[in-house]
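Heads up, one of the protein chains got dropped from this complex, but the rest are sitting where they should.
Chain naming follows the written order as A, B and C, and within any one chain the residues start at number 1.
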Amino acid sequence: MRNKLMSIQDAVAKYTWDGMTYCHGAAFPVGSDSIAFGKEMVKQGRKDLNVICHCGSSQVNLLAAVGAVRRVEVGFSGLEVYGFANGLNRAVTSGQTIIEDYSNGAMAFRFFGGAMNWPFVPATVNICNDQQWCSGDDPGVYPATGKIPTITDPFTGQTLGAFRSLRPEVAAIHVTMADIYGNAIMLGSEWSRFEMSRAAQKVVLVADKIVDTGCMRQYPNLVRIIAEVVDAVVWWPLCSWPQASCGLYDSDEEHMFYMNKAMKTAEGTEDYCRKWVEPYTTPSEYLDLIGPEKIAKLTATETAFLMDPYRKWIKSDVEVAELLDQAKG
Amino acid sequence: MRNKLMSIQDAVAKYTWDGMTYCHGAAFPVGSDSIAFGKEMVKQGRKDLNVICHCGSSQVNLLAAVGAVRRVEVGFSGLEVYGFANGLNRAVTSGQTIIEDYSNGAMAFRFFGGAMNWPFVPATVNICNDQQWCSGDDPGVYPATGKIPTITDPFTGQTLGAFRSLRPEVAAIHVTMADIYGNAIMLGSEWSRFEMSRAAQKVVLVADKIVDTGCMRQYPNLVRIIAEVVDAVVWWPLCSWPQASCGLYDSDEEHMFYMNKAMKTAEGTEDYCRKWVEPYTTPSEYLDLIGPEKIAKLTATETAFLMDPYRKWIKSDVEVAELLDQAKG
Amino acid sequence: MEYTKQEFMAIVTGREIKDGQLIILGVGLSMLAGYFAQLNHAPNLMPFTEGGVYGSTPVGGLPWGIECNRISANATSFTNAIDALGFLVASGRCDNAVIGAAQVDQYGNVNTTGIWEDPPWRLGKYVPPRVRLNGSGGANDIAVGAKSYLIMASHEKRRFIEKVDYISSPGYLNGGDARQRCGFVGGGPSAIISTLGILRPDPVTKQFYLDAYFSFSSVEEIQDSTGWDLKVSPDVKVVPEPTEQELINIRTVDSTGSLRKKG
Partner (left out) sequence: MEYTKQEFMAIVTGREIKDGQLIILGVGLSMLAGYFAQLNHAPNLMPFTEGGVYGSTPVGGLPWGIECNRISANATSFTNAIDALGFLVASGRCDNAVIGAAQVDQYGNVNTTGIWEDPPWRLGKYVPPRVRLNGSGGANDIAVGAKSYLIMASHEKRRFIEKVDYISSPGYLNGGDARQRCGFVGGGPSAIISTLGILRPDPVTKQFYLDAYFSFSSVEEIQDSTGWDLKVSPDVKVVPEPTEQELINIRTVDSTGSLRKKG
């Protein structure tokens, strides 16, 4: 098995491109998401993206705010108690970004269908309502008939719907811990990351921690994302910040509001990027930017005990740097 | 949350009946299965069973051998390197037991469909071959058309099949560890137990070990079967014997061959039951019957280290007995 | 004891939640109502979230999201969306739920997707909304699948309207047996709990009528705040005041007082 460690710059350069179908996950509005990866996409100027995300998060909020998103498929686009996603909503109401709405359940089922390589997924939800009748892709017709077409159960004759399966070109998936081969452990809800990791054509993991494979061999039932489906592993501490990562850090309440407020306008977004996206290149510069005081506060999470069993396998920054060098080798 | 501990006798009396649709799992031919539960069904004389099992195992082999199985749906009916399942095969070739064949994948997908309460599951496998064309339930017609009827993908026009979803009346599921509420951890492959636990209308867990709920709170991502879907918890050490339980004991090579050989004839089966099914009532009598020497050998498994993180939460026999009394109370 | 409308609404919603129910909760008022019920009168309630977080109670205040660490610190299980929204909700297994609404109509259809100048159903085509909201999230799965569910909404005329701009989560659609004809496994909304009172569906027409009002409101105020011709139950009642114990319990759940600050 190959050492798949890669710098975030190299991973974004290699696995993203203008016009691509990009999927990020968990795509929780407040918890785990591969946000650091999306920020690097902003830095590298990606545009015209077709984004598939189970929910909105600070990642797609930012990508849409900078005008990089042509189209988005989503179950929930807000930031939960942190409010409506101002950047995404601005792009949608201005007509810049086409939004195709589903429910959260539907998005998960569609990843499942993609992982199975089914041509469609039976739909008992999202039918008989405007998620079936309104189509961002086919706006001229109401009710739309091609978005969630009807099918008939051959056993009972019951009418139901059919979802399009999802097979995104690349998924950037946040995990709590990964080894250098791409075996990964998620703490907290998986959301749809298990299915997403099998549905995507290429998978990049963005991991808060790199651990020794010994951790996987002690806890193989926790390893839900497997090296066999992973193309690259990016180490990025606090990679979900300002969102949370279960076991490691809480969401940054202050910054969540601040960032989302900035996304309200193009100017605010530019200013935000100048201050919070552009200034760093390395993980340590990133951590310096967030600041030790803030980090101390965020990492004093009530969930920290969930990490206890795994601490002994965590690679130090120096070890990760060496492993990254070896991977470049 | 209710203490759901129950004696194996009470659980079989309450959750099984003649003519029922009974599902057991993992239904691995060599590893985890709720075999102790099936033996108690034999003792209580259950008959006319419609058995759904992902694979055959020593459990359905025994149930069929004693003539308790009217019909079985299965993906693989053998015992892997331990040979063809003599008891089940005798029942099938004699016409006593109707067998409805699917693939192993199909059985898992059908449990998924049952858990989702979908009327059918898209079938890209088991089509265009005799699993579609031969039906034990509808034997008069070849090729059968009602077992896996064809459907059309509404997006591409492609023809595929439709599986019936599985919603068994009761599933008896083997788990490595459970708490008294029904939260459970499986070590080793889940096979289809996660989906099965959601597809079945009632769920009885048969656990090798009872652990404190503190174990679940430390490892919530390992708890794939949840109290919310479980009706009863049975503690039965070595409950998969003579099959294996990952982390706890290996398969009993000698007894696997011996048992399967006995199942070849009605007389052999009777003799086997007299010696190995009837003599015990309690877990300790059961362990005495297997014998300390054999147990020492089986539990000296190379996988034992997988249990290390959880040992401190395991309830002693005395504690389990007290908890069982409390549950009755 | 003084209380806010939001607190009262959460208490009244909590009263609709029965012990032993399997219930899916979202952030904010939904969790507040659910965990209040668990603390107050439903110790065997089985709450879970869309992400498949089971067996937990909030720690350090109401969660910012369903995946906030405040709800993840004492869980007995973490699974996933397919499990929670598929196996337990869309399947028809879940007993109850609490969802919010930006708009709700006479048949309990909920809009959380957007506000239009002219909605798609009237325009005959889909255009981007004037105001984008959040989409349905898991509420559509709940609305279709849960055995029953509760809708919470702020009682204003612009929100309680005859026909919502966009049906994000179907209630009884056009009323009568429209819902059954769609083959939905769940029973539909059992009540709309507003900031002013409780509306329930007519057993036959499925139009929501006023069943009870809060002591600080009135039948007239509620009818004035409702965009359809709101029928009133012949035995319309005043909703009992929160007890001291109920207020203590709801503030135990809302430990940071987020709901006390509002309206």
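Criterion: contacts are C-beta pairs under 8 Å (C-beta built on N, C-alpha and C of every residue); 3 or more make two chains touch, one makes a residue touch a chain.
None of the values given here were measured: they were computed from a predicted structure.
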Touched by the hidden chain, restricted to displayed chains: A, B
Option from B:G140, B:P292 or B:G329 whose C-beta touches the chain left out: B:G140
Hidden-chain contact residue, picked from the options B:N3, B:N104, B:T213 or B:T265: B:N104
Contact residue for the chain not shown (choose from B:V12, B:A26, B:A200 or B:M216): B:A26
Per the touch definition above, residue among A:V141, A:I226 or A:I295 touching the missing chain: A:I226
Residue numbers in subunit A that touch the chain omitted from display: 1-2, 115-117, 179, 181, 183, 194-195, 198, 213, 216-217, 220-221, 223-224, 226-229
Missing-partner contacts on subunit B, residue numbers: 26, 28-32, 54-56, 74-82, 84-85, 88-89, 92-95, 99, 101-109, 112, 124-131, 133-136, 139-142, 144, 158-160, 187-195, 244, 246, 250-251, 253, 256, 301-303, 306
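As a convention for this text, only the chains that are shown with their structure count from here on.
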Inter-chain centre distance, subunit B versus subunit C - centres from mean C-alpha coordinates, in Å: 40
Where subunit A and subunit C are represented by their mean Cα positions, the distance between them in whole Å: 28
Subunit A and subunit B, separation of their C-alpha mean positions in angstrom: 37
Two or more partner chains touched - positions in subunit C: 78-79, 86, 90, 185
Residues of subunit A touching at least two other chains: 109, 124, 158, 160, 187-188, 190, 306
